[in-house]
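Here the complex is missing one protein chain, while the rest keep their positions.
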Amino acid sequence: MTLKAHRIDLEMFEGPLDLLLFLIKRDELNIYDIPIAQITKDFLRYVDLAKELKLHSAGDFILMAATLMKIKARMLLPVEADSDDEIEDPRTELMNMLLEYKRYKEAASVFGNIEQQERPHYYHIPVTWNPQQEDQTALLEDVKLYDIMLTFQYLLKNYEEPVMHSVAVEEVTLTEQVDFLSGLLQANKSLRFSSLLEQFESRLIIVVTFLAILEMLRSQQLRVKQTELFDDLILSRGTEFGH
Amino acid sequence: MDIKELTQIVEALLIASPEPLTETRFKACMGDDKATLPLQDIIAELQAEYERSERAFLIKEVAGGFQLVTKAEFEVYIKGLFTKAGKLRLSQAALETLAIVSYRQPVTRNDIEAIRGVSSDSSLRTLLDRKLLEIRGREEGPGRALLYRTSPEFLQYFGLNSVQDLPKLKEVEDILSEDQRELI
Partner (left out) sequence: MDIKELTQIVEALLIASPEPLTETRFKACMGDDKATLPLQDIIAELQAEYERSERAFLIKEVAGGFQLVTKAEFEVYIKGLFTKAGKLRLSQAALETLAIVSYRQPVTRNDIEAIRGVSSDSSLRTLLDRKLLEIRGREEGPGRALLYRTSPEFLQYFGLNSVQDLPKLKEVEDILSEDQRELI
């Protein structure tokens, strides 16, 4: 075999177990009684290549080579005939690993077939998912914990230490908005959040007002009712109102 | 409410829903207008209607609900909608990792690597990127390793209704005897 042929071969294998299974199949070996010396020799020829090729999983191949050599050495040790202990075949663990891996490798090919069969079907996903979409920006389809990790990682990379003593200029304070809301509730029994929003131009004031509502909610100066999600909020006086 | 009205409502829900329509969700949508038929029956009616009128799509039962999918014959045209040449197929490494997770979930990265005998970071990452796997909590005990599971998108991707519908994992003996037959 030329080096080139080896290279192609090796890249076909998913790892050392996959290579071992290949050797077993190629040489029609009995997986329950692996000729360890023979397979070790063959395996080592490939591992040399793995090192040479700087294969991504070279470490895993080398580790397996060491395991095989250890098994080979243990096979050479004389078995004491008079020992009562049941002596475990040094190959057992490797055999079990190979068998287990073989099952999943088989399952993977079944998955591959299903994938192939499902490929031509495309699912319908509505173009706009929610008429009440609160943001003009596109929504990410389905946020997973992984996305949160990725995003934080990304933000940290771009994060520069903040300039100290920077002062955020605010058009309106939370206290002002709390006072404003108290005033309104003094005059009206209940208020619609939407009608409040209509009075404000700046997003900042809207947010501060919203935070003021949350703050008043926490201190029970105010109560909020909402019949369902996305419905208007109805504000009324809470048990601690005016205190 | 007659069946005609019910099929129309279900059709509207299928068109508007970003995920498979489940019986529970259908009931919630109906609110006080209780449906006189189970979703399954309405779907069957609608499906028959789509067949009769030779629609380019059909209803598929997937991930515990129902969703509209295009018929296979239109793939050649639909591919043009997406910038990448159709859907990307998973690599052998990714399929192996996915197989292990789907039969053994929840699993840690170590569990996967112990079975595959090879580092599986990049396949895990691919599968997380494609949302076929998700990170779901941590293992009990000292290591507290992250646990991986298949996602609802996994079921959709493979057109399965639930993880119970996975093809049964074959026994070693069966696989080996198949190998034998192949040799002969």
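A few remarks follow.
Going by the order they are written in, the chains are A and B; count residues from 1 in each one.
As a convention for this text, a residue touches a chain if its C-beta (ideal position, glycine included) is under 8 Å from a C-beta of that chain, and two chains touch if they have at least 3 such contacts.
Everything quoted here is computed from the prediction, not taken from an experiment.
The set of chain A residues touching the chain not shown comprises 56, 122-132, 134-135, 137-145, 147-153, 155-156, 158-159, 162, 168, 174, 203-204, 207, 210-211, 214-215, 218, 228-230.
Within the entire complex, the positions of chain B that touch the omitted partner chain are 4, 8-9, 11-13, 15-19, 21, 25, 28-31, 49, 53-57, 68-71, 74, 76-81, 88-91, 93-94, 121-126, 128, 135-138, 144, 146, 152.
In this section, only the chains that are shown with their structure count from here on.
Taking each chain's centre as the mean of its C-alpha atoms, chain A lies 17 Å from chain B.
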